[in-house]
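One chain of protein is taken out of this complex; the other chains stay put.
After this line comes chain A, so read on.
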Amino acid sequence: MTPELSFRAGLKDVLPTVFGYIGVGLAFGIVANTSHLSLLMVAGLSFIVYAGSAQFIIASMLVAHDPLSAIMLSTFLVNSRMILMSTSLAQAFRHESLTKNLLIGSLVTDETFALAMNKRNRTEGHLSFAWQSAANVVAYLVWGVATILGAVLGSFIQNPTQFGFDFALTAMFIGLVYLQLISDKHLGLTRQLLVMIFVALIYYISLRFTSANLALLIATILGCFFGMELKKCH
């Protein structure tokens, strides 16, 4: 990765993440196919909602016939990390017009956010609209095409759980949490590990008394307060 911030440099920098989008995108398409979602629904979710992990959750909630309000609330909770990512990323684009800010914001993902944070380490904190747009648009198109391809291939695979594709989502979160753990120098390894143990404990306890989605929210919020308290102790 060079310090160059052109559109072309963005195309080059986003390449490694493309493989991740293809892997998880294919997996989503196959899962959507087994959940009996039509190609149009897969395309709608990928191109309009465009939210990797939330799409898996939406698919499973559709199968469970959950109400619209619950599906929207879960989507918000799963995507609430986008608020933080966007808030962090936006600091680098304050000087750009509101339109450009909205264009960049509308396609922020875990991967393009992580990529941008990585790039900033090489450009003295600068990012450009051209560079970020290149990364965003490539990620967006690859994700959409991969999910549709997965849905088409899925109809040729009789029993996809047999091939372990249903584990892709949990595997993705394991990968993301590990990469977060080793790359967030600001929070530090020990503090993050303590927060992780705390969150797992709260999640386990909450799960006895409430739904998995509410347990997720309770564990996340209490985990953040726990992290803030840990920070005060140092």
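One rule holds for everything that comes next: a contact is a pair of C-beta atoms (placed from the backbone, for glycine too) under 8 Å apart; a residue touches a chain by one contact, two chains touch by 3 or more; residues count from 1.
Operating definition for what follows: contacts and distances are computed from a predicted model.
K.L.:
Looking at UniProt, which of "AzlD domain-containing protein", "Isoquinoline 1-oxidoreductase, beta subunit", "Na+/H+ antiporter subunit C" or "Homoserine O-acetyltransferase" names the chain that isn't shown?
P.N.:
UniProt protein name of the non-displayed chain: "AzlD domain-containing protein".
K.L.:
Taking the entire complex into account, which one of A:33, A:53, A:128 or A:147 touches the absent chain?
P.N.:
Final answer for the missing-chain contact: A:53.
K.L.:
Touching the left-out chain: which of A:6, A:80 or A:121?
P.N.:
Within the whole complex, the residue contacting the unshown chain is A:80.
K.L.:
Which parts of chain A face the unshown chain closely enough to count as touching?
P.N.:
Those residues of chain A that touch the unshown chain are 16-17, 19-20, 23-24, 27, 37-41, 44-45, 48-51, 53-54, 58, 62, 68, 71-72, 75-76, 78-87, 89-91, 93-94, 98, 101-102, 104-108, 111, 161-182, 184, 186-187, 192, 195-196, 199-200, 203-204, 207-208, 211-212, 215-216, 219-221, 223-225, 227-228, 231.
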